[in-house]
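Reviewing the structure listed below.
Of the protein chains in this complex, all but one are displayed in their positions.
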Amino acid sequence: MTPSPPTSSTGIRFGTAYYWEYQQAPDLDRDLDLMVRAGIDTIRVGESVWSTWEPRDGEFALDWLTPVLDGASERGMKALLGTPTYAVPPWLQRKHPELAVVRADGRRVPWGARQEVDFTSPLFRRYAERVIRQVVGRHGGHPAVLGVQLDNEPGLHLIHNEPVFERFRSWLAKRYGDVERLNEEWGLAYWSHRLGSWDELWPPAGNTTPSYDLAWRRFQAELTTEFIAWQAAIVRELVPEDRELTTCLAYQRPALHDVELSEHLTVTSGNAYYLTQDALTRDSPPEITWFATGAAGLFQAADRMYAAKRRRFWVTETNAGSIAGSQLNLPPYDGQLRQAAWALVARGAELISYWHWHTLPYGAETYWGGILGHAMEPGRVYHEIAALGAELARAAGDVTGLTPDADVGFLYSHDSKWALTFQPPLTLDGRNPDHDSYERILATFYQGAADAGRQAAFVTPAQVKRLPTVVAPALYCLSDGTARELEAYARGGGHLVLTFRTGYADEEARARAEIAPGPLRALAGVRYLEYSTLLEPVPLHGLGTRDVARHWADALEPEGAEPLARYDHHHFGRWPAITRHRVGTGTVTYVGTLPGRELTAELFRRQRPTALVTAQSPQVTLHSAVNARGERLWFAHNWSGRESEVTLTAQAREVTGRREPLRPGPLRLAPFDVRVVK
Amino acid sequence: MTPSPPTSSTGIRFGTAYYWEYQQAPDLDRDLDLMVRAGIDTIRVGESVWSTWEPRDGEFALDWLTPVLDGASERGMKALLGTPTYAVPPWLQRKHPELAVVRADGRRVPWGARQEVDFTSPLFRRYAERVIRQVVGRHGGHPAVLGVQLDNEPGLHLIHNEPVFERFRSWLAKRYGDVERLNEEWGLAYWSHRLGSWDELWPPAGNTTPSYDLAWRRFQAELTTEFIAWQAAIVRELVPEDRELTTCLAYQRPALHDVELSEHLTVTSGNAYYLTQDALTRDSPPEITWFATGAAGLFQAADRMYAAKRRRFWVTETNAGSIAGSQLNLPPYDGQLRQAAWALVARGAELISYWHWHTLPYGAETYWGGILGHAMEPGRVYHEIAALGAELARAAGDVTGLTPDADVGFLYSHDSKWALTFQPPLTLDGRNPDHDSYERILATFYQGAADAGRQAAFVTPAQVKRLPTVVAPALYCLSDGTARELEAYARGGGHLVLTFRTGYADEEARARAEIAPGPLRALAGVRYLEYSTLLEPVPLHGLGTRDVARHWADALEPEGAEPLARYDHHHFGRWPAITRHRVGTGTVTYVGTLPGRELTAELFRRQRPTALVTAQSPQVTLHSAVNARGERLWFAHNWSGRESEVTLTAQAREVTGRREPLRPGPLRLAPFDVRVVK
Partner (left out) sequence: MTPSPPTSSTGIRFGTAYYWEYQQAPDLDRDLDLMVRAGIDTIRVGESVWSTWEPRDGEFALDWLTPVLDGASERGMKALLGTPTYAVPPWLQRKHPELAVVRADGRRVPWGARQEVDFTSPLFRRYAERVIRQVVGRHGGHPAVLGVQLDNEPGLHLIHNEPVFERFRSWLAKRYGDVERLNEEWGLAYWSHRLGSWDELWPPAGNTTPSYDLAWRRFQAELTTEFIAWQAAIVRELVPEDRELTTCLAYQRPALHDVELSEHLTVTSGNAYYLTQDALTRDSPPEITWFATGAAGLFQAADRMYAAKRRRFWVTETNAGSIAGSQLNLPPYDGQLRQAAWALVARGAELISYWHWHTLPYGAETYWGGILGHAMEPGRVYHEIAALGAELARAAGDVTGLTPDADVGFLYSHDSKWALTFQPPLTLDGRNPDHDSYERILATFYQGAADAGRQAAFVTPAQVKRLPTVVAPALYCLSDGTARELEAYARGGGHLVLTFRTGYADEEARARAEIAPGPLRALAGVRYLEYSTLLEPVPLHGLGTRDVARHWADALEPEGAEPLARYDHHHFGRWPAITRHRVGTGTVTYVGTLPGRELTAELFRRQRPTALVTAQSPQVTLHSAVNARGERLWFAHNWSGRESEVTLTAQAREVTGRREPLRPGPLRLAPFDVRVVK
């Protein structure tokens, strides 16, 4: 992989969201001093309080932040300043109730939380621009300001307001030219849906046409991107050139294309929330939720963030005390905060910023734990973070400009995710669709690669070249162009892993009217005319292991490929479950089912390149990255509560601990330990 | 049973729905030739594409079907032509949004699927009549046209539009005369619901009165019947007299009384969808869904279709590749398509028409598999169907005019189903009502009869006479008249099986204010003053077996009946669970609980009449039917993946295979095999 240029010159930024304005009895100096003692050098400020910036329509109160920024400056800290547009003040809600988002069912999102408005409305934009100009104009040039966060976690709603739907019709008209073309492309003869004119298009609420839904999702993601780009252009006018522009991405948002949106940012930022305690182990299977689950889930989240710009990224929010509702308080075990931070650093994080400094005594997030709890007293979490802050500071020289290594690429397809959300291939209960099917299939293969000790990167088809292995999981909406790129990769010596559903549909989410897997058939050396849901796991053997096939079975008929695994089943046993095809100087593996964890890992086993550290224990992960000096660092995590060890194959130096050289041989890992060597 | 007159003179029609107009790259001749090679002689056309027939208000495009009908004619095939009224075009939706069905919650069904309109509206009827007259007027006389399908799967919604509710008030006024009568009949003193005038009647949304709900359900079913009758009258004017009139019934529709509706058809048609693979075995317990489950479920579905007119019926839709959403792809195991087809034939199907020719690449039903898959290439399913087509053709002479045998009658009561949907007797989770209670109780007894090797027929009280056994499961809304008919049946020598809830209420779904089971008390020779839900199964013994009682226990006090089974329980043990009462020359069995599968079967065990084929294996079913020549055919199915055998008690000839005589003795059944002998 091509290393990206480092965006920061010295070490890892260590930060926290800091909401002075929320406090009942604020003590700015005490807070900032406590931060400094914890190694915190960055604060995130101001993004949630439009009603504090502008208490009444057109009346601004901008000075309250100055002491915070000054206090930061005095201590050598930096601040990330947020535009407050995601949290609309009551006076604006009251004045313009028509701004409230209309949902698919025609009802408006009620006021009382945040992100209730149709941000595409020109009316809203007038108010938003005014407050942005005031806040950023006033503070954006402050020497403490490192950059500006544009809005926050955008894309929460699919917006069904009438003007948005009208805009969708225009968007379609521009894309398809005339309705007759749309009728043909979307197959609208079916069920009498042929349109006579654009105004006959039905609203999304009752839609059952997959191509329509995919268009609607693309359109909605574009609205979000356009909104952030609009803010970026305004802010760019207001701040010095060296200021970063970013926003905090919540990756599970329905109206978000993180890669396209990131084109308008100078750095990608995002949430990296994860389930802690027993769920943050190597044993945790991937769960599909807004939390990362398991060690693999955490690495996957980081790799997604890195991917958007193929550059180091900022973690603007990650667990401090405990993150979730009142019923889920799961403060991390000793060591887990440190593990997570080093995992993010290993995968390219340049800022790790906790959400947030202190737990709020009121509001929806009363049980989203801060570095300080409700008591505002340093406790176990503060002390762990402080120790970590010191450790990061000691390692600063070594971790500057880190570029993560990767030897498995994953293709992520927003289109396929959206299409398989609408028509999911999997069922978990034997009856109802699993709308998270795409992410579940992806996470299964990601975890398999991780289990095999591989390091992953999310890549586009254009970026696959130098990776020894590339996986295209459930790449349902496959264009002919991408198919050609994948073919070139495999023929050129790569190992391409294709899965069921990959290539089955085209860019309109239509099943391809050709023998599957369509444009990949010759490449994979297999074809299939049917496939089956597996309501129960079916025994599977191959690659030297016995496991189960789950959820799906393509009826693979080899056309040149050799079988790698087979079902033990009276009906499915006639078809191979996994095949391998040699093409050019490369290989294509086709996986027609969702294998169990063990067999999935076998797909990714290979000779590792010579490594400084090797591991035998399944509870340990190893990752590597190259720093600005060109040194390769190795990150060894023990995710379990039991002791473990790794092996040094040569003399090494420890980045996280004492600096005396370590001799080759076993290196001990305490429970929940991480050691970083070079 | 009286054999019905055969409606078709030669063999079984073999068909498929064929939607040329949906195809991206149509090749009519190839399609029709492939059909011919598969023995397909009937196609179903045109019912879903109003927007193709009439692309703009009043502009018709009628010629596109001609090549299809001509192509069929040339090949000796017939077509079933559908009126397209269930799928309303966008221009009509746009012009008259007020046509959309209003649901109980006051919200309109959104456009985007089909069957969104209030078909009772005079405004809608004007448009519907116009398109019917155009389509049927143009094509109904084509020599290929076998008949006309009127609308499709009607009765999807309970329609709450204001004019419908007003019509309901008039319907009530006509039925009850004045509100005072209604107040008395429905008990409206309760909770201050007494009406002073008809306009005080509350809408169904908040209704809690059982009699009201039953009236509303009856009324809604009548609306559906009236709509189909209205179409029948129009179409009758337009087509030659020999054309059949039918519609495709989906039996789970909420606003459907299939028997009353069928009075307006010349032949009953319907869906026979079933779960395939492991679910299509003898072991599958009945599940209540729109799929038939298990072999018994499939036979039950067929017997329901036969019942409406007590004549042979058409299966207008049944599984080809796989039927359901994207998450449930279950193409049948080898042999299962053949098994299902012969099962339907054995029970009186005269047409077996697959849904549908080719899987659609787009639309809501992208994963409803056709005979050809998305690839449009003949595969395993096509070849199985082709082999079956050939087999049916060979058997044509033998299967002409088949009348299924039956020795157990089941009374099906729409009123009881509706009443027990509103006030269900069962709970599956120990807390919430099981709104499928009626169908669950029915299916349990149907399966018991099937397990005992009995052949069933759904009958009306007037049709019970010649059947040795008649079951009245959960016949909650029992009229005095029906009670008298049942009494006559039993006293005349029949074996009448009554269950809990039978006779408990009257025709207004009111609990009868008399000692239960009310009008059946003397007949059954038992009474009860209380009953209990069984939250857990209770051990039960009787009829030489040990089993469990589930869900319910009537506290039966014999008044002449003898106990057949008892609960092993400190409280319920004092009451028999099942009793038998000799009356006249007959017997009445009263079943006060829902017994386990084994004991339920024991209720139906009896000496079989001399049979050509006998079976020992529980995985095998035997059915018989008499053909037009008066010969009795025997259908032996092996529903499992293991080999099995049956015994021929005399020399026989095989209808499905070679025609040499088979000697008495064992007859082998391969896995998933069916053999038909005479």
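Note that the chains take the letters A and B in the order they are written out, and that residue 1 is the start of every chain.
The working rule: contacts are C-beta pairs under 8 Å (C-beta built on N, C-alpha and C of every residue); 3 or more make two chains touch, one makes a residue touch a chain.
Everything quoted here is computed from the prediction, not taken from an experiment.
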item: Selected residue (touches chain absent from view) among A:17, A:360, A:456 or A:549; value: A:360
item: Residue of A:329, A:432 or A:585 in touch with the missing chain, whole complex considered; value: A:329
item: Residues from subunit B at the interface with the omitted partner, ascending; value: 105-106, 186-196, 199-211, 423-427, 431-434, 437, 508, 510-516, 529-533, 535, 555, 570-571
item: Where the unshown chain meets subunit A, residue by residue; value: 19, 21-22, 24-25, 48-52, 55-56, 84, 87-91, 93-94, 107, 109-114, 116, 277-278, 321-322, 325-331, 333-334, 359-367, 369, 373-377, 379-381, 641, 671
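As a working rule, only the chains that are shown with their structure count from here on.
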item: Chain centre separation (subunit A, subunit B; CA means) in Å; value: 49
